[in-house]
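Here the complex is missing one protein chain, while the rest keep their positions.
And now, chain A:
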Amino acid sequence: MEERGAGGFRKDTVDRLLRLHFRDARTRVNADAQLLMAELLKVFVREAAARAARQAQAEDLEKVDTEQLEKVLPQLLLDF
């Protein structure tokens, strides 16, 4: 698995993101878990974008704005 695929999160960015929120500084994330997490985040972003795009199309809009995102967000967060 590449460290950064075509449009993907960098392994170390993911690591720092996670550790930013760990109050216990001893908790670490192993390399594979970082890569897997990067995949998960990539899927999340793509899903958010795709659902918002679909919403815009349903509303006959060419541009996706925060309104469309707001509409699809609740279900997205539940599904994830």
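Here is the rule we go by: a residue touches a chain if its C-beta (ideal position, glycine included) is under 8 Å from a C-beta of that chain, and two chains touch if they have at least 3 such contacts; residues count from 1.
What we mean here is this: contacts and distances are computed from a predicted model.
J.: Leaving aside the chains on screen, match the unshown one to its UniProt name from "Centromere protein S", "WD repeat and SOCS box-containing protein 2", "Proteasome subunit alpha type" or "Superoxide dismutase".
T.: Looking only at the record, the undisplayed chain corresponds to "Centromere protein S".
J.: Give me the chain A residues in contact with the hidden chain, please.
T.: Interface residues of chain A facing the absent chain: 1, 6-10, 13-14, 16-30, 32-33, 35-37, 39-46, 48-50, 52-54, 56-57, 62-66, 68-69, 73, 78-80.
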